[in-house]
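Some notes on the structure that comes next.
The complex appears here without one of its protein chains, the remainder shown in place.
Chain nomenclature is as follows: A, B and C, assigned in order of appearance, with residue numbering initiated at 1 for each chain independently.
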Amino acid sequence: MFEGIYTPIVTPFNDDEEIDYEKMYHNLDRWGETDLAGIVVLGSNGEFVFLSLDEKLKLVKEVIGHFTKGKKVIAGTGCESTRETIELSKKVAELGAVAVLVLPPHYYKAGMKDEILYRHYVDVGDESPVPVFVYNMPGNTGINLSSSLVARLSRHPNIVGIKDTSGSIVQLSELVRDTEDDFAVFPGNAGYLYPGLAIGAKGATLALANILPQDCCTLFSLFKGGRMDEAQALQLRMLEINSLVTIKLGIPALKAAMDMLGYQGGKPRRPLRPLPEEGRKLLQEALRRYGGIG
Amino acid sequence: MFEGIYTPIVTPFNDDEEIDYEKMYHNLDRWGETDLAGIVVLGSNGEFVFLSLDEKLKLVKEVIGHFTKGKKVIAGTGCESTRETIELSKKVAELGAVAVLVLPPHYYKAGMKDEILYRHYVDVGDESPVPVFVYNMPGNTGINLSSSLVARLSRHPNIVGIKDTSGSIVQLSELVRDTEDDFAVFPGNAGYLYPGLAIGAKGATLALANILPQDCCTLFSLFKGGRMDEAQALQLRMLEINSLVTIKLGIPALKAAMDMLGYQGGKPRRPLRPLPEEGRKLLQEALRRYGGIG
Amino acid sequence: MFEGIYTPIVTPFNDDEEIDYEKMYHNLDRWGETDLAGIVVLGSNGEFVFLSLDEKLKLVKEVIGHFTKGKKVIAGTGCESTRETIELSKKVAELGAVAVLVLPPHYYKAGMKDEILYRHYVDVGDESPVPVFVYNMPGNTGINLSSSLVARLSRHPNIVGIKDTSGSIVQLSELVRDTEDDFAVFPGNAGYLYPGLAIGAKGATLALANILPQDCCTLFSLFKGGRMDEAQALQLRMLEINSLVTIKLGIPALKAAMDMLGYQGGKPRRPLRPLPEEGRKLLQEALRRYGGIG
Partner (left out) sequence: MFEGIYTPIVTPFNDDEEIDYEKMYHNLDRWGETDLAGIVVLGSNGEFVFLSLDEKLKLVKEVIGHFTKGKKVIAGTGCESTRETIELSKKVAELGAVAVLVLPPHYYKAGMKDEILYRHYVDVGDESPVPVFVYNMPGNTGINLSSSLVARLSRHPNIVGIKDTSGSIVQLSELVRDTEDDFAVFPGNAGYLYPGLAIGAKGATLALANILPQDCCTLFSLFKGGRMDEAQALQLRMLEINSLVTIKLGIPALKAAMDMLGYQGGKPRRPLRPLPEEGRKLLQEALRRYGGIG
């Protein structure tokens, strides 16, 4: 059901730290023209942790209202409490989200044993009106969802996939091996898109696709077409930019890169700050090296 | 200005996962009869991450309204965004909180460089109507606030102290050495209350004081009175229970221990679950070994 | 120059903890009949840290003397000091090793900055009579050799490859991208053999090849022949056994599996102990699931 390339879209803010919807519409229009299978709103790159509940709901509504028909919109709804996660999932489903991407509760790291997390996801899966994607993001949450836990969750009829940003290709392989056949295993970072597809992933959710959506889709097509050498070459070429806008410089760099490439990134909300000049130079050089953009 | 023992109070929930105010009043009455200098509402042990904004505000109001006059109420107001942290700080100040305890933003761990955190805390310090306590909690946040960062923050006139739960006695020592003289360095766990006081801490904020408030205060008094051997002995005696209700079994154990000791812990909110039977036994045995409670 | 599958051979010990050469000869004969490109003696799986200098030299001599002509023997020579590493490299070269595999010094972890490691490897590369393979093994050493450091080292004419056991497919990709063209990038664990080859690795050094040498070589051949689906399927099938004999149960399990499969694993040296019964059962079940061995 879910396959292809998705991007977790950024949320542009204006100088007053309010969501800048004009910039958002501009970006949505451009992404809509690509081969992206869909987008994720309220993901990590969307600075969802900085948004109030009202802002979240309005944002989902606007994004769904303005994005190309025929492409999917998934909404991030992970909250620390189970019931808040369920409530938010119900609300975004009502607004038209086709699925929810659910980050695990993680503040009480020591308490988040497999059994606790299992029951949390099952409770959410039971109550969410739309299918649930599990979201494994150890870099931000400090906890890793083991492949055995996710395999158990894949037996739930309403839990349909995982975005795995652990960076472990072995874990990704185990997910492919152990989850149900129709369960969508998605690498969560473009740094291992090609190896992830090679090992059996059905698609991917990539921050990089905010700025290079078509190239990410091209890599997917090359792989699907069996053109492995070209896919490998494109993968290697993508690494540098991808590393800058995700691991090394993060959201401020992703937003700056959008501005450099004809999108409208806007500002981040505090405590994040616009990318300093030094970072901008690194980014420009990397984009120059990257060359023509598909 | 701030010294002595504080406890970050638990939030009792009923079977429907709603805040149980009757239980809260009961606990407040009991804590009010002790030598505690004050309490912290909306701290980690208060499951603040599970509460909506409305719940937080009502809780602060009720707690301040019902707690013994003459003791201090500090409120936790750390949010991921700077502006939400400021807004919440203003609201709890209006409700009567004498200070705010501010957890750092931590979701974007890789982006939380010292300079970003410095500016965040300065912005909050500038805008908060009441003094700011920094809250270092690496076990839950995954980031550690270095002593050099906190030393810089201590120069701000409205940043007045730190609760440090890093567990590093060297870091605590550096904080004592490098922060302003009137800056309150508080260990954040009873596991190192006595060593912390020995090295120069002025007080402490201790989950253990939910269940053993008077014993924590006794240790403080013994130290103040120069009765080091007794303080050391009490410290060693406290370790086991403290470890169970903080590191090893967490909030569900703290709440269960409250029930065992005449307080009313109530239930945790999901994804947390009531302490399983096996944990209850460990806890009961440890409480039995602990013996008479001062 | 270096490509194909190598295995870091185990060192069988007898009941008195002495090296059991008869068992070693038996294993060498069997490995010699496979498509392995070569073997590594004195690697991590060879318990090199438990061997005295005299034992190391005798072992290298015996292994080279008894192993099939036409296959390569690489010797592990990493010691904590630079000069001991150089001396050992000279001695094994004299005994006929075609290359040395050099683990970084790692006891003084905090002191092992990139520049210190760079100079160490350059000194070793300058003095070693045979080519140097860098050995990145963070799981055991606690330090990771960054792709930028290894890229610099690849410019040295006598540093010819890396065994990378970091488990990071992104790092492996960066190594392929940034090292010299004739530099051999080898994944160091069979858990990511296929993804590693897909991204450009020229070969691999695999503990699993102690017990499943021909299957590892088959996966390599399938990949070389463009039979990606079969390679992927074999990769997934290998994961469980590989995980047991490397990450989960380690050398005692690898030796027990050798015994189960017609090799002669012998005992480990203390502090390691023979695999307990419970582990043996897990292993037997996994081998049964694995099925026919190519």
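The rule is simple: a contact is a pair of C-beta atoms (placed from the backbone, for glycine too) under 8 Å apart; a residue touches a chain by one contact, two chains touch by 3 or more.
All figures in this text were calculated on a predicted structure; none of them were measured in a lab.
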Chains in view that touch the one left out, judged over the entire complex: B, C
Touch with the omitted chain, as defined above, among C:E80, C:E94, C:D126 or C:D182: C:E80
Residue among C:K23, C:H120 or C:R177 touching the omitted chain: C:H120
Given C:E17, C:E94, C:D126 or C:E285, the one touching the chain that is not displayed: C:E17
Residue of B:G191, B:P213, B:P252 or B:G266 in touch with the missing chain, whole complex considered: B:G191
Footprint left on chain B by the chain that the document does not show: 167-170, 173-174, 176-177, 191-192, 194-195, 198-200, 226, 228, 232, 235-236, 239, 243
On chain C, residues whose C-beta touches the chain left out of the figure: 17, 44, 49-50, 52-53, 80-84, 105, 107-112, 116-117, 119-120, 123, 139-140, 142, 247, 250-252, 269-273
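Throughout what follows, only the chains that are shown with their structure count from here on.
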Touch-based graph of the chains, sorted into line, ring, star, complete or other: line
Pair of chains with maximal C-beta contact number: A-B
Rotational angle, Cα trace of chain A fitted to chain C, multiple of 5°: 180
Chain occupying the most central position, where position means C-alpha average: A
CA centroid of chain A to CA centroid of chain B, Å: 35
Shared interface positions of chain C, touching two or more other chains: none
